[in-house]
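Just one protein chain is left out here, and the rest sit where they should.
Think of it as A, B and C in the order they're written, each chain with its own count starting at 1.
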């Protein structure tokens, strides 16, 4: 199945970049949960384009209209649906791309898969714009998780060649989380923005790494094997366009460690069981251990660049130079930060709803 | 859901390390597909322990008995089930661990999740032994994929501090694939085995990185968003114990590249559309582009080490030294190689069965 | 999961009777399928209210706006979404019902389930109005099935005490199918409409029986056990409000037959294998045999009646007389006919998409 996610909740995302609208349906949510619409809009604004000079100049209104599922400020048990209208529909900018696929985009793979019937305008269903409905669902889940004492925050640890430090593995501080360019320090943000400006000046783009922490997650969440937290997070995170890597805890670095270094010793602290290190990112056997959950994702550089690139003509079956028109983000990493938080929130909330262990002997 | 995977096929894996048996049910497979049992057993043998001095000395018989679903050498349309009996059941070696969880294992997380009711012997359902039934399913899927011209092969690119080169991103050679210690060169294998021996001599363990290629995959496979190849592979790969990282194509390295470096230019070669580089690992928008699919996974060092470690007593709620008894693999990476191939085969075969696009206008 | 249906296609239905809108998302549909919007609207009109004096006088505009998934008249591979705006939202007519549940409605069960947070206006998510989005999905599936040579038609065989003959079990004639009051003969329709008028005059309502045929279904569709055609049809048909019974072929009557009467003998006719009778309704072992598929569903009388009824006050926990305001259909059976066809179309089309047997050796 394509654009559907979840076990106990079912998230269905629809829309194309230039169709009449995009949106989402979120089914299986308990009734009686409050939704703070002001806070939700603030969250969506973090993803919105056009906020500064390293993001696209296009202006999109990402204000969702809720059609159902929320009644007088609370979930009512019916599926929650929300729609964002697309203002620029069916623009002619993309017609040439049907014959000449953009490198690094899904133009070619969609062409083959759908036999030429796909909606190519603006990238169609593969557009980064489809992360807006994901943020609607995730923004609500974040609110419900907060009510349970679970906080999710992400920041940027790399842009191109600029690398900065990550979270403390045992005590992540979410201080600057939630800002437009979240990094641990303001200096890091500045250096990264310069890196983006350099790429832009070169008619090029850069990618980066986002690190995310889930704090307050109790021990015992997640299922064995394919239902583990890592599996569930991975499935939704790889649904975000441009994600090419994902690691938990020490991740790839753990491959270079000895077992004695990588194993997290247990300790008792203030009457609670903790681990002295957190190489495992708080997940063992797919199940949480009560420490802060940590993961990092790699975001590739924006494929739409100003420079001329080598493509092909599908009709002529010959190579052809391509210059992509329009203005595009030289770096989508900052706007991807809330999307990562949203995806994590949906996955974690679904795991909570799916936890049959808590249903053991009650109705 | 825990130990179940798949959209069109449904793989259900069961068993604990020391229960009467372990096994799998694979439902949804078309009738009329041949199963070569000799070849399947050879594949399972690649995962079997006790083959050399850097793997555990325990001897397990990993010979499955098929109970159903295969009739006269062909799938018959009914669910395929297979069982491997456990010879050493209910050993007393693990009783102490109920109070004193092993660092890096699921003992503690399972204890919290299941309220003390989990089967702790040998790691229970979290044991690496549960990858044997995954290999039964994956071994069959591999055969059916081969018949379609799709080959899956994995090798080791890192053991601890020893790093070797990976596949050519455009033309992976599966030469030494399928051996007990598959690497691109015999020299690399030798250096890695020395690294393992050093760790073993220190009463310690090492992890590593496995790289996998899927060759012959046609363009157009995979679904958008959460149904993409990356999402589907990630869900099953993270179900393999000890996997802590996963990247596709250039992966984390793509975060350091410019868009102009990371975009794969198109070209026409021998009348076919190819890409000049393969940074994307053959996946764009979740859908294959016809080039070799490439991914790498990070395997953490075996958590069971001979050295004394710091754990806790759950009953006394105080710190306690732990020495794990018995002999364990100082490195499980070589045995994980066929498991990675198996998991990939199951996911790819499921994507093929789920491809409604091919069902378009026929019955 | 509540309002989601399907294996290979995923239908998600949303909305409440008086929310801003109702609609559906249909994911997993192949690209390149045409959608005839005029024909679809005609199909939706069969379900629309206010067409004659035995149906409610309320006027609803059931004209869907498609937001995505259809591009230049063809499916484009992206999820198809459509919304119908509700014109009469948040009317105050239903406020009293929050304390005094209507007998035969879901007011009380929803109250208990959702702890009072459910949207009660117009029946909320439980309203018969939610069958409109089901008809959008089903209307499209019907078109795609027609293209494959599969026709679905339903008619009325009972209204209250008026019973008429059903389809020929071997050769159902869909002659008057598709009219506003479909029965095998015009006389039957007349007698049934009189029965409805009598109930209406009494401030009462009547139910009935709908029979449905699926013609042109090839042999070999459906899966064993819980994936059989009967299971899949039953799941979606029981999702239609007011359905209380479902039988296939001879159904309950087969319980009174001898095996020698109920078994359908085989014969060869015009070089094709047929059965001489069709007691099984064309399904054996959950799989189609190529004859016309036949089933009947029982629709209970409309619970909203003009007469005073006995309810309770939830706050006072005492019995209380209730008179339901507004005008309601004295019989919803005629309007349910296209809904039954739509539900069957969705289920059959999903079974076709899910048929992995046809995926056996190809890509």
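List of remarks:
Note that contacts are C-beta pairs under 8 Å (C-beta built on N, C-alpha and C of every residue); 3 or more make two chains touch, one makes a residue touch a chain.
Note that the coordinates shown come from a computational prediction; the quantities given were computed from them, not determined experimentally.
Contact with the undisplayed chain is limited, among B:125, B:155, B:258 or B:335, to B:125. Against the chain not shown here, chain B presents residues 1-4, 8, 10, 12-16, 19-23, 25, 27-28, 31-32, 65-69, 71, 74-81, 83, 110, 113-119, 124-125.
Touching the omitted chain from chain A are residues 7-9, 28-33, 77-78, 147-148, 218, 221, 224, 352-363. Although one chain is not displayed, chain C still touches it through residues 1-5, 7, 13, 101, 103-106, 108-110, 112-115, 125-126, 130, 158, 160-161, 199, 202, 204-209, 219-228, 230-232, 234-239, 241, 243-252, 254-268, 271, 273, 275-276, 279-281, 283-290, 298-305, 307, 309-312, 314, 317-319, 354, 357.
Following the convention adopted for this analysis, only the chains that are shown with their structure count from here on.
For the criterion of most C-beta pairs in contact, the winning chain pair is A-B. In a homomeric contact, the two copies may use the same or different surfaces; for chain A and chain C, over half of the interface residue numbers are shared, pointing to the same surface. Averaged C-alpha coordinates put the centre of chain B at 45 Å from the centre of chain C. Centre-to-centre, using mean CA coordinates, chain A is 26 Å away from chain B.
Annotation: 38 Å between the Cα-based centres of chain A and chain C.
Across the assembly, chain C contributes residues 8, 28, 31-32, 77-78 that each touch 2 or more other chains.
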